[in-house]
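One protein chain is absent from this view; the other protein chains keep their places.
Chain naming follows the written order as A, B and C, and within any one chain the residues start at number 1.
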Amino acid sequence: MASETSRIEAFSDGVFAIAITLLILEIKIPPVTQAPLSKQLLQQWPSYFAYLLSFLFIGIMWINHHRLFTHIRRADNGLLFLNLLLLLGVCAVPFPTAVLAVHLHAPGARTAAALYNGTYVGIAVFFTLLWQYAVSRNLLDRPTLESAAISRQYMLGPIAYLICLGMVWVSVGVSLALNVALAVYFAIPAQRVTKVPDLHS
Amino acid sequence: MASETSRIEAFSDGVFAIAITLLILEIKIPPVTQAPLSKQLLQQWPSYFAYLLSFLFIGIMWINHHRLFTHIRRADNGLLFLNLLLLLGVCAVPFPTAVLAVHLHAPGARTAAALYNGTYVGIAVFFTLLWQYAVSRNLLDRPTLESAAISRQYMLGPIAYLICLGMVWVSVGVSLALNVALAVYFAIPAQRVTKVPDLHS
Amino acid sequence: MASETSRIEAFSDGVFAIAITLLILEIKIPPVTQAPLSKQLLQQWPSYFAYLLSFLFIGIMWINHHRLFTHIRRADNGLLFLNLLLLLGVCAVPFPTAVLAVHLHAPGARTAAALYNGTYVGIAVFFTLLWQYAVSRNLLDRPTLESAAISRQYMLGPIAYLICLGMVWVSVGVSLALNVALAVYFAIPAQRVTKVPDLHS
Partner (left out) sequence: MASETSRIEAFSDGVFAIAITLLILEIKIPPVTQAPLSKQLLQQWPSYFAYLLSFLFIGIMWINHHRLFTHIRRADNGLLFLNLLLLLGVCAVPFPTAVLAVHLHAPGARTAAALYNGTYVGIAVFFTLLWQYAVSRNLLDRPTLESAAISRQYMLGPIAYLICLGMVWVSVGVSLALNVALAVYFAIPAQRVTKVPDLHS
């Protein structure tokens, strides 16, 4: 059954790697026009910003997925399905990213940012569902201080991203800044605790 | 020869992972126009529906492929070729998906749905051929209750998808709904029997 | 050093899997127009033909690559570079495929077919170079009847594809038919000999 999670991990890694690499296809190549190329390239900054944010986000999700599966040792049909749901969210990221890039300077900025942050709320919910399911079905290696820390952090995730989504109606800029901050938070944490189980491994 | 199937599985996993991730590229990014972005996004619902259905379908095909190869232990040239034929079907999915998304609200809806369901008939046939070939050439690990259950289920697959295709001329909506139901059926079944060989593993 | 070839194989498998899956993106989605969808879909048959031929070709190249690396046990910088050259040919396939699909019914059919077959000449040359290099640098497991058969077959490859390319100026149709025949030949052969080393493994 250990081989079961290893093939899930390999498939998931493939999906993460493709989704993160496809993001670049959404950046338009400026055509040859009267306007200088440098100016055209600079005007596309919302595309670069959206690209960087989504790249960071998918990269950090990969690290997190990786972390979860160092604890998950067994798989069943429910876990396979919930992991598929999570990958659905990951695969969808290039779409809201491109919508945000095109509409960040247009009247649809709020809608685009809501779609973008909404996607991340969905992914946060799927991460929490996957983890809670693994805990409740006893699919973990054994309970550790770190898995307890992950449980705490993952209860927080959907709420934090919901707040981030709500902020869109206050200020699109603040909402996106908060999004960056959340990505960084989920990159680092539960780490202080990590050192403890490391002693036993 | 065990390593033979492990490289087939790795290659197939790669193809499944890429096909499932490429689906998102078929969803159009609404341009900046007079119409509000939210309205434009909502009008694209056939794209989201087609995306979700194909994502679910490829995901479940991956789970099924995975399941087959827990039983298949040896590979020969025939198996390599039949697996390639199956992957041909999987790789083709983004095309009928995009055709369905564009034409679901147009006069070509019936043709688009027939192309979509026809692709799935083909894939179901290839799955059955692959499995029957493995059984008849004695490439399986050893006969189990589960492999017998798979054989029964896989004889049914092409017929069920043919009915689903025929339904297109009755009602496009009913045909697509039946498609969803079939995807779910192939996600779960042969499972009651699965528990038996699990006792021996 | 065995791990060296395993990572080359994994990277190559990834490239083969992506190239074979990207092919579908070159098939156009017919827009909603006055013409019935079914007619539009049928008119695109050169796209389907080019798609199927290239899919078959890349699939068979993967099987062949796989076969070579069951014999190659060690890697050096030269092998890495020659493998990269081979992958360059594989990655390029979607371009001549799409050119052939667009121009098969147009005045540029001959040029398109020459580009298509020319790509395959290049790939056949790279395959032969890779294999000859591995033989001459003593990177093989040990000489077998099968490796001798591969050497014979691979000396033939570039010549056969050159003839196929030359046929373009006689008849585009015959040249493409010959191409299919060659793909099938490279899928099966050296196999009668394969059975001998199998007895020792």
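What we mean here is this: a contact is a pair of C-beta atoms (placed from the backbone, for glycine too) under 8 Å apart; a residue touches a chain by one contact, two chains touch by 3 or more.
Bear in mind that the values here come from a model prediction, so they are computed numbers and not experimental data.
Where does the absent chain touch, in terms of which shown chains it meets?
Looking at the complete complex, the unshown chain comes into contact with A, C.
Have a look at C:Ile63, C:Ala92, C:Leu129 or C:Val180 and name the one touching the chain we're not showing.
C:Ala92
Given the full complex, what residues of subunit C touch the hidden partner chain?
Spelled out for subunit C, the touching residues are 1, 7, 10-11, 14-15, 18-19, 22, 25-26, 77, 80-81, 84, 87-88, 91-92, 94-95, 98-99, 102-103, 106-108, 111-112, 115.
Which parts of subunit A are in contact with the chain that was left out?
Touching the chain left out of view, subunit A contributes residues 9-10, 13-14, 16-18, 20-25, 27, 29-32, 36-38, 41, 52, 55-56, 59, 62-63, 66, 187-188, 191.
In the analysis below, only the chains that are shown with their structure count from here on.
Ignoring subunit B, which chains remain connected to each other?
Remove subunit B in thought and the touching groups are A | C.
In degrees and to the nearest 5, what turn takes the CA positions of subunit B onto those of subunit C?
The two chains, subunit B and subunit C, differ by a rotation of 90 degrees.
If I list every residue number at the interface of subunit A and subunit B, are over half of them used by both copies, so same, or under half, so different?
different
Hey, how far is the Cα centre of subunit A from the one of subunit C, in Å?
37
Quick one: subunit A and subunit B, Cα centre-to-centre, how many Å?
Here subunit A and subunit B have centroids separated by 26 Å.
Subunit B: which residues touch two or more other chains?
In subunit B, residues 10, 14, 18, 22, 25 touch at least two other chains, as defined above.
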